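First comes the structure, then the notes that go with it.
For this depiction, one protein chain was excluded, whereas all remaining protein chains were kept in their positions.
Here is subunit A:
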Amino acid sequence: MQTREEELKGLGADFTFGFIQVMDGEKDPRNLLVAFRIVHDLISRDYSLGPFVEELFEVTSCYFPIDFTPPPNDPHGIQREDLILSLRAVLASTPRFAEFLLPLLIEKVDSEILSAKLDSLQTLNACCAVYGQKELKDFLPSLWASIRREVFQTASERVEADGLAALHSLTACLSRSVLRADAEDLLDSFLSNILQDCRHHLCEPDMKLVWPSAKLLQAAAGASARACDHITSNVLPLLLEQFHKHGQSNQRRTILEMILGFLKLHQKWSYEDKDERPLNGFKDQLCSLVFMALTDPSTQLQLVGIRTFTVLGAQPDLLSSGDLELAVGHLYRLSFLEEDSQSCRVAALEASGALAAVYPIAFSSYLVPKLAEELHKGELDLSRGDEPTKQSRHLRCLQALSAISTHPNIVKETLPLLLQHLCWMNKGTVVAETSEVIAVCQSLQQVAEKCQQDPESCWYFHQTAVPCLLALAVQASMPEKEHSVLRKVLLEDEVLAAMVSVIGTATTHLSPDLAAQSVAHIVPLFLDGNISFLPENSFPCRFQPFQDGSSGQRRLVALLMAFVCSLPRNVEIPQLNQLMRELVELSCCPSCPFSSTAAAKCFAGLLNKLPAGQQVDEFLQLAVDKVEAGLSPGPFRSQAFTLLLWVTKALVLRYHPLSSCLTDRLTGLLSDPELGPAAADGFSLLMSDCTDVLTRAGHAEVRLMFRQRFFTDNVPALVQGFHAASQDVKPNYLKGLSHVLNRLPKPVLLPELPTLLSLLLEALSCSDCVVQLSTLSCLQPLLLEAPQVMSLHVDTLVTKFLNLSSSPSMAVRIAALRCMHALTRLPTPVLLPYKPQVIRALAKPLDDKKRLVRKEAVSARGEWFLLGSPGS
């Protein structure tokens, strides 16, 4: 047929008849698959079927519904699904089968066998794609009766889903047909039929069949604009009335959820003419319903109310400004709900965000002023003293401000509010809590995230917030004018970290030109003390963080790091040489770990992004010299090590040729009596993702699969080092190794497992809790994924895990018990000999003094009891 189509077609209907005779009685599944394909091609490629349409149908449909179980170890691998789909393609291939197929489907849908039901419904679904009104006309009442029966009576989700899908396709098919002026509108009568059978269930007082009816109506309504219009205009008045009739919150919730379902369907169709929109007539009633829901004491009903209003808001030109004003009032109230209505509060904030993007004017007129007032009230309260409820109200206010910042015009109002608030907190008269300052920074962070996608907002945020934050920080770092008890809240580690986050987020999405403008201000600020671009720039003394500046000034290097390490790749940094030298110097300064670490990170972040060449190598040499100098015995070892670690990470991420050299240096330090443990933890840093520097979001060069490469390049050395190491530093090697293994994707780890396993088992005997914990968390997934390999060591594993389940550390006990649970994945014959012993031993942790440990013990022991029992 593929090569000689013309000739075969020339044979006319004889070919078709001949094939029917050949196919008749075929039983072999392999042949059937081919036969079905042939029939499909006969039809779709327009071969002449002559008078044999019904015969062709009979010879294929006798196999419907497919009842086939592949024999075990079938070499041909034919699945039931293959036959089902193949046959379905044939049956649904042409409208000419309709008169025969539809009665067959109606009959088979009623079958007791689940798979037959599903197959029939799915085939009906497929048919509707090719049939038209003409084919369906006579069968519509029966099809509807069958679908209705199945959906109402079924306990199976699949039957319900397929029934609804079939109804959807049927309605869509009917909606597609073009009407003659005098012809009966089949869609209309079909939908009227459905409505007649389903409407009254929606009004039942005990609401038993409410959901199946609603789902059927929604399935039909979702098929086309006409259907949607017809059904909703019929159903909505009914539901609106029901809502008022039923007084209980849970009943109202059900009704409102149904209404929501219908409203959502309207989002699919758009109407050019405003007056045509079917929802216009119901708008007032719907809004009044929603407002009733929002003021109901039941949280669940409020939630549905919020969702409904959001959907209404998404309809263009539906809501009036009066509606919006009322809604905003409710959302404001709901945003301040307390703990037990958390979900409602969160939903209200999300809804506010979604609606603010569409109705910025309404939100900036009605909501922003209220929030501003609340913020000022909070300021007054703060200056009087701390009260827990006032504090949480303050927090909610901040969250609301950031939630609604979804439109550029709103950002232009909320951002200044937040910044002013921060400035106010920093003034002399008030002692603000660290947590409150961090809360404001977090709000700023969220606004920054929302601004990232829109270039105009992004630049506005950056230009407004960054200089303001820098000015505040610089001011805080100045020596105090008078002796005051002003706490330098802004200079605390956590607050600076929060500000770093804001500045980073505000920088990553800048275009290169705008970023270049910004960098031309910020770098000279730090290198030369050039404060001219800051909003407030009268300071008592010079700002020179890199020179002899006070420790306060030095800490602000973290803010420089936040900016400069988030820049897009091709932005040129002015005075780069000088900057890198200063950073290296500062990184080895012993007095303040925060500053020296920030400097090391900044250096590393910049090094990672520079294009390969002489410049990079020179900076690298600079760092290496400093590291070597610092690592020799003296007071700078810790700082030098930190610099080494970060530079190594920067290189590892970009596959720089010298990364192996530095990694070897790091590995060597595992034996160092002073720095060994820090070196071990360093491996965790190398493998993890940071949030502030060397991030993909911050445009760092992070090569794909760097972890795998690191593993391959370095694990042999780690293993070797372990074997050669003295007893007291062996834990360092194990810790380092387990950090590397823990971060590796499983497919890479599994092939290496046999060689590593003996090492890991030895690690279990190590007395260091961190090593034990790390090894246990490494082993647990391996038990689940490589049971065969692990089986070889079952004896050791059982002994060690049981041992560790009495460890003094709770975390280790829990991890050990989880491993005992995971052990049950090993093949049963391997485990059965241990069953009695394990069950006895696991009785002890059932009485552990910690509840969490007891819980794991119950779970593990229960699994072991089930080993080898029938049905497991």
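Throughout what follows, a residue touches a chain if its C-beta (ideal position, glycine included) is under 8 Å from a C-beta of that chain, and two chains touch if they have at least 3 such contacts; residues count from 1.
Basically, contacts and distances are computed from a predicted model.
For the chain of the complex excluded from view, the name given in UniProt is "Cytosolic iron-sulfur assembly component 2B" [choices: "Cytosolic iron-sulfur assembly component 2B", "proteasome endopeptidase complex", "AL3B1 dehydrogenase" or "Translation initiation factor eIF2B subunit beta"]. The chain that is not drawn here is touched, among residues A:Glu6, A:Glu112 or A:Asp847, by A:Asp847. Although one chain is not displayed, subunit A still touches it through residues 843, 846-847, 851, 854, 858, 861-862, 865.
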